[in-house]
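Excluded from the complex is one protein chain; the other protein chains are retained at their positions.
Chain nomenclature is as follows: A, B and C, assigned in order of appearance, with residue numbering initiated at 1 for each chain independently.
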Amino acid sequence: MAVQLFFYAILALTAQNVIFCGGVGFSRVLRAARRPKILLSYAGLLSAFTLISAWMGIALNQLVPGISPAAFYRPAIFAGCVAVVYLLAALLYRMFFAARYKRLEPVFSSSAINCIVLAMPFIQRVFRMTGWQITGYAIGTGAAFFTAALVLSHAMERLKNPDMPKAFQGLPSVFLYVGILSMALFGFAGGKLF
Amino acid sequence: MQQLMIQKPPFLRSGQTVSTMMKDMLLALALLLPLPTVHYGTHVLWVAAASVASCFISEIAACMIAKRQVDISELSSVVTGLIIAMLMPPLAPLWLPVLAGAFAVLAARVPFGFTGNNPFNPAAAGVAFVTVFWPQRVFSFSEPSAASVLKEGLKPNQIPSEMLWGTDGGAIGTTAVLVVAACAVYLIVKKTVSWRITVCFLAAAGLMALLFPRIMVTPLTSLKYELLSGSLLFCSVFLITDPVTSPRTHVGKALYGAVAGVLIMLMRRYGAFEQAACFAVLLMNAVSPVIDSFVIAVTARREARRNEQQ
Amino acid sequence: MSSNKKKPKAESQLMEKGGRRSSARGSKKTMHKRLIKESTGIFLNGLVFRNPVAIGALGLFPVVGAGYTMQNAAVLSLMMLVIMLPVCLLSGWMKIPVWIRPAAALVLSGVMYLPAAALAKWLMPQAFSALSIYAVLMIGNSIILSRANDYAPSHITLAVLMDSLGCTAGFSAVIFLVAALREIWSNIVKDTGGVYHAGAYPFVGFLLLGVIAALIQHTNAKRAAAERKAK
Partner (left out) sequence: MISFFSSGIRLEQQKSRTMKAKILALPAPEVLYVPLPGAQALTDRCVRAGETVLRFSQLSMPGSHVAVTSPVSGTVTGFQALPHPVRGMVDCAAIRQDSEEQELTLRAPGMEHAPDELIRLAAAAGIIDEYDGIPLFKKLKRLRRMKIDWLGANVLDDEPYVCSGLAVLRENPQGVQQGLELAALAVGAKKTGIAVVSSFRARSYSRVSGQIADLLVGSGGRYPARPGLLKRLRRQGHRPGLVGVQALEAFAQAAERGIPQTTTVITVAGEGVSRWQNLRVPLGMPIEDLLSACGRKKRTVVIAGSPITGNRVEELSAPVTADLRCLIVLPEAMQTVKVFPCIGCGKCEAACPVGIMPWDIYRRLQGQEYPDAGQLLRADLCCACNACSVVCPSGLDLSGAVARAMEIKERG
């Protein structure tokens, strides 16, 4: 059990890296990289929400199997569930950890509602992962998000140099950086996720 | 690059400047050319010339567009061209190194600021780009190379000592193991390359080969096969030790080399291609600033603690 | 991440919610003319000068992940049009506290996803099924969410309408351009004996986006320089 969990976590980090090989949630990584101070809690929050959405995905896939007519409405239902989860979490934070919530205010909503969280049930269905595997995968994705944001924040520090051509300063160089980095992940046969 | 008169001390500078370091690298790379030319014919020289020409011309074009002063004395684009040529197959079509060189300079070097600021090793980025899209062409060696046989989990038919002379299949510069070792010693003695990265890289790769052999042989022969096959040795001397993209602190360099060794062995075992050197180098270049700031944070904390004791 | 943190000059406070009452100085006609000028300004901002994808780095996921054939690009930009307009307008009218707004936007875009998916399935069924996850994840698209959360509440409906139109146009312009280039690239690689669907890999999308963003930034800089020289 733990081996599968660990194996799928490593898989999420390397071959099936959602961010670089799937191109999912890159704007969130960029936002986290621009705020190095709260990067750790941002990644923690995001992996928590990913975990919850993974388990919700399992429940959803069992309740509404693929062949049933309601399958068409499944994404909308799941979006509603994620919204409800976000509201609950926001209420919880405002009640108990008001100070920390004040600090995390700008990133809280974007860590709860983003493409990574919404993609979880789909990944679970397409790659036919069992309960433990999707848990490992969700944790791995959280870790992948944290490493991507950490690497990007250090890279952006280095990309602010004067003798870079004017046109590439700022965002375009970050795009090229991530392009080459996701090419590097190709070595793990992680070319294309979906 | 500007030429200035020295106004402030020190008035004596060490003879080693960036251009002498680049000249040493060029000399070491040029030493790698004769053996494959003898073995495979003059097509190898054409591949090298095409790669260097494409890097140089795209560098000049980029300088023209960015309206920067083109400085010839700093030869880093020529070195990138030669490293790319060394990783090409001996009978490669000429457009392959040209495309790799163009991508290396135009995508990995120029947009990030020219010499000192490229986050990725341009040669590794160029070769990786070409490997991703034309794998059959990049790995089209005359006889199947030891790395591809190892990938399938079989024992290569050459015995390790035979592989020293660089007569078996493989990229241009990577098969002549003895010449690469000689270049390594030359560069380390001339202090162009820091020995810490190379030694830790080979130690970590060797350890991984000893502990987790890919083929059913005694660990020692597995070690010999892994180290002598593919472009691992060439990468340990030329690709991974590029000072711009490797960490600055000494401890950081050692850590960087070790993690790179482990990564390259993992990529060889689970990766998509037989030669994973370029991909491992690119991944490690992304992680190198993180290693650096980790080492600096540790020294800062230790220094703060020492200040309290006084 | 809303890309117009600092108020752009063209956005006069005329377009601010409640801005109309405070600036009733000019006559009806000049007010009308200024409205038209501002709205075209917002539209052009959304389309080119502050392109949400290339400059704001929003909604990259469909462009990078799915934008490798023209069909995909067409389906996705259609769905974007159908989802974005109502969501932005509705969230503009709703009066709810700030921290509930993202959840409301998500539910709204989830609801709007259904007609969009039905329309896309009806128009191009084969392309829609090939898209699979990318069509589903249009719900959480960060362009829609950030526009709905940050831009819509603080602007009048006309501005919100023009802005969402501009963003949709910008998004589809970028995704069509990227899709065209990637299709050309896959053909080139296939002809020269490389891998199939070479354009489908995400890193090709990232590299192309980088180049496009650089071009846009270059034109912006030149435009700004021309403006400064004109002053």
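The working rule: a residue touches a chain if its C-beta (ideal position, glycine included) is under 8 Å from a C-beta of that chain, and two chains touch if they have at least 3 such contacts.
Given the structure is predicted, the values throughout are model-derived calculations rather than measurements.
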item: Per the touch definition above, residue among B:T17, B:S142, B:N157 or B:T218 touching the missing chain; value: B:T17
item: On chain B, residues whose C-beta touches the chain left out of the figure; value: 1-14, 16-21, 73-74, 113-117, 191, 194, 243-244, 246-251, 253, 296, 299-300, 302-303
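Throughout what follows, only the chains that are shown with their structure count from here on.
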item: Pairwise touch network: line, ring, star, complete, or other; value: complete
item: Per-chain Cα centre nearest the global Cα centre, belonging to chain; value: A
item: Chain pair with the greatest number of C-beta contact pairs; value: A-C
item: Distance-maximising chain from chain C - centres being C-alpha averages; value: B
item: Rounded Å distance, chain A centre to chain C centre (Cα mean); value: 22
item: Chain B-chain C separation of Cα centroids, rounded to whole Å; value: 41
item: Distance between chain centroids, defined by C-alpha means - chain A, chain B (Å); value: 33
item: Where chain C touches two or more other chains at once, by residue number; value: 201, 207, 210, 214
item: Where chain B touches two or more other chains at once, by residue number; value: 107, 111, 132
item: Residues of chain B touching chain A in the complex; value: 65-66, 68, 107-108, 110-114, 117, 119-120, 125, 128-129, 132, 267, 270-273, 276, 278-280, 282-283, 286-287, 289-290, 293
item: Residues of chain C that touch chain B when the two form their complex; value: 189, 192-195, 198, 201, 207, 210, 214
item: List of chain C residues in touch with chain A within their complex; value: 1, 54-55, 57-61, 64-65, 99-104, 106-107, 109-111, 113-114, 117-118, 132-134, 136-137, 139-142, 145, 149, 200-207, 209-211, 213-215, 217-218, 221
